[in-house]
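A single protein chain has been omitted from the complex, and every remaining protein chain is retained in its original position.
Letters A and B mark the chains in the order given here, with residues in each chain numbered from 1 onward.
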Amino acid sequence: MSSPAITKGELKNQPQNEEVNYLNVEHTISSWLLTGDHKRIAMLYLVSASFFFFLGSIAAGLIRFELTSPAGVVLESETYNKIFSAHGIIMIFQFLVPAIPAILGNFLLPLMIGARDLAFPRLNLASWYMFMVGGALILIGMIGGGVDTGWTFYTPYSSMYSNTQVTLVLVGIFISGFSSITTGINFVATIHKMRAPGMTWFRLPLFVWAMYSTSLLMILGTPVVAITLLLVVFERLFKLPIFSPELGGDPVLFQHLFWFYSHPAVYIMILPAFGIISELIANFSRKRIFGYHFVAFSSIAIAGLGFLVWGHHMFISSQSMYESIVFSLISFLVAVPSAIKIFNWTTTMYKGNIRLQSPMIYAIGFLGIFTVGGLTGLFLGGTGTDVHLTATYFVVAHFHYVMVGGTLLGFLGGLHYWWPKMTGRLYNDGIAKVNAVIVFIGFNLTFFPQFILGWMGMPRRYHYYYFAPEFQAYHIMSTLGSSVLGFGLILPAFYLTMSLINGKKSGPNPWGAHGLEWETASPPPTSNFLETPIVLDEVYDFDPVSEHEQDMKDLDKWESTTDHQSFPTEDHH
Amino acid sequence: MSAISNPMDHGHDHGHEPGLHHQYEDMAQQSETYIVGMWTFLVSEVMFFGALFLIYTLYRWNYQLDFYIAHEHLDVKLGAINTTVLLFSSFTMVMAVQSAQLKNRLKVMGYLAVTVLCACTFLVIKYFEYKSKFADHLYPGAGFADDAVKAFGNHALENGHVAVNMNHAQLFYGLYFGMTGLHALHIIVGIGVIISLIRLWFNRANTVIHDYVPTEMVGLYWHFVDLVWIFLFPLFYLMPLPR
Partner (left out) sequence: MANSAAHTHEHHIVPTFTYVKTLVALIALMILTVAVSYVQIPAIGPISGTVANQVVALAIALVKAFLVVTIFMGVKFGTKLIKLWAILGFIWVLLIFGILGDYTTRKYEMAPSWDSQSDSALPRVAPDEPKMPRTNDLNVKIRD
């Protein structure tokens, strides 16, 4: 390891009996379902969120298949509405929002700050159950009739007209929302009060900063959407007339309240990915992150500004022109902290000792894709261009660039990076690298044509485009891309599972990475650290002198598991 | 429970303290974390009610006269009594916390019992209020307030015609039932929580007798419920005549 203090900690935290860890300490089903261990709960989330992701992907596949012909292929209009609603609802509320915080955050947060567990383990378990109950209700609603409102549930359609299972699904989302609030509460209390001695705020890994900002958004935003959706449920059940225009209520108020949460919600999805990317870039460039304080505070700034821009979703509602202008201006301001992050990551890589292992390839892919996604957001944040582009495929492409290209790539990168820590096994990094490239290509092939489509005027949520058959080429390109992307998402399921069966043991720190989580065994023992670690050195404190030897050792470890003959070491020493 | 001692801790070994959960180093850390967690939860509760208060403000601003006439059916006397009851229950709650700090078990249980009693009184009064609204069909839906004069008194009449816009009156009662209903739900949850707290004290459970903080957390929740009512009362019951 790079610094003497850490080396001491590492020795202390090597368990006497290598075999006892959180995975094999107990084997009964109830030991999993009633566990308070944050690592086991993270695994529960990993399995369940992957399941929901799989369902959402099937819906996405159907949508792409339907759009290969201008007249549609298999689906009725009604069914298509239900399919894209199912895709949006499952992906957003059951995958993107909980994915990184509840899986990787849950697993890593206590490890990174040197705590034995999250502050409230039972609340953590309860939050998983809420997630599952909410998910179950959503699925029952989807199977028993589906929902045709889209994931946005705009009133008065959702509250008065839709005959589908809106009530059930809304209750599901409400319960799922509480799972996200409780996760946020848990994280905030943990980060404030459970840090190991010496782990000051500015020694926290940037992933923890990102989790903190995300938690703030969850705590402050989610209750608002929860009550809003609950009011729609009440309106459907008890005719409580809050958003009914025929009784003097205002449907636009629903949009205000909905986006008051749902815009911050996109930061709930992307901020954790920012955190992961910060970890990956620093650790695979073997350098302290450039401008640590700026990156940390830009997360907080995004969280704060995120609450002031909800109106940019409503430029074409009856929202006042003056407020639109203000929202447009503040939306442009969000570009500042986002750009700070991108520039600082790029600068970190400059003259770094870059190792192109699979997580780093995801991270580099993220940089490009997120930049495109972020910049196209500016088109939509301008009040003029937005009128032309709203509700077209341009919007669809934009938020997929941010949500899929940002969050999903971040998640995959993080999963690959921490997989050895979570399971104690090394996967085949050669295949993983190829897969990262496949995902990158598939993603761009899927969503880039949609920018062009949207610019040309293809409306979103349509299941045919007989009025403009010339769109077909782009749609087919997009569908092809989605098949590639789909392949790139299925493949990790195989090689990561294979690593559990025949993967080499990883040891505590297969990447030679820096951070408390790498100082305990992989997989970690139930109490994370055998002795509470004491942090004496700065975060990402890579010592350039010992870097070279460490490099060689780490690379050997991985090389014997893969067929690749050489790693691109790019050694500057 | 592993007895992990921290060298920075000047040799104090807090590992065996009863009521200390395994993830914490010592009682102080546990207490502080509990309090931070509780406050974080309350902030999210504030946002929950905040959205409702916003909706109320918006419609009240737009339909001042209709809301005023609709509010005539509410009974200020009952509202004031309920406010007093809740304020008093907040006081008994805070006394329960103080007794917990002084480790006076019997006093804690006594004060908590009075708090539960107050909460139940609140709900009983609320029940009678709701009952009188339902008797006059003041719940949203078809047939709302079929007899406007009976429901709202002569204010509702102007030149012999019903002057109040029934749609907006419905909106008012939608908000009334929505907001006071959610508040009442919080009271019911609170009663459950306080009763289980009394049980813990009765059983001399480690969680409560060695540390007053769990009692204080319930107290914080209860004061929050009181806080919401402090705003609901003037907004719904004490509406000034638009002029």
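Just so we're on the same page, contacts are C-beta pairs under 8 Å (C-beta built on N, C-alpha and C of every residue); 3 or more make two chains touch, one makes a residue touch a chain.
Quantities reported herein were computed from a predicted structural model and do not represent experimental measurements.
Which of A:Phe95, A:Trp151, A:Phe187 or A:Phe307 touches the hidden chain is settled by the complete complex: it is A:Phe307. Contact between chain B and the absent chain runs through residues 6, 8-10, 25-26, 28-29, 31-32, 35-36, 39-40, 42-43, 46-47, 50-51, 53-54, 57-58, 61-62, 64, 76, 80, 83-84, 87-88, 90-91, 93-95, 98, 101-102, 142, 144, 165-167, 170, 212, 216, 219-220, 223-224, 226-227, 230-231, 233-235, 238-243.
Interface residues of chain A facing the missing partner chain: 70-72, 77, 160-163, 192-193, 195, 197, 220, 224, 239, 244-248, 250, 252-253, 256-257, 260, 307-308, 311, 318-323, 326, 464, 466-467, 469.
Definition applied: only the chains that are shown with their structure count from here on.
Residue ranges on chain A touching chain B, taken from their complex, read 110, 115-121, 181, 184-186, 188-190, 192-194, 197-198, 219-224, 226-228, 231, 234, 238-242, 246-250, 253, 257, 260, 527, 531-532, 534. Chain B meets chain A in the complex at residues 2, 4, 6-8, 21-25, 29, 32-33, 36-37, 40-41, 43-45, 47-52, 54-55, 58-59, 62-63, 139-142, 165, 167-168, 170-171, 174-175, 177-178.
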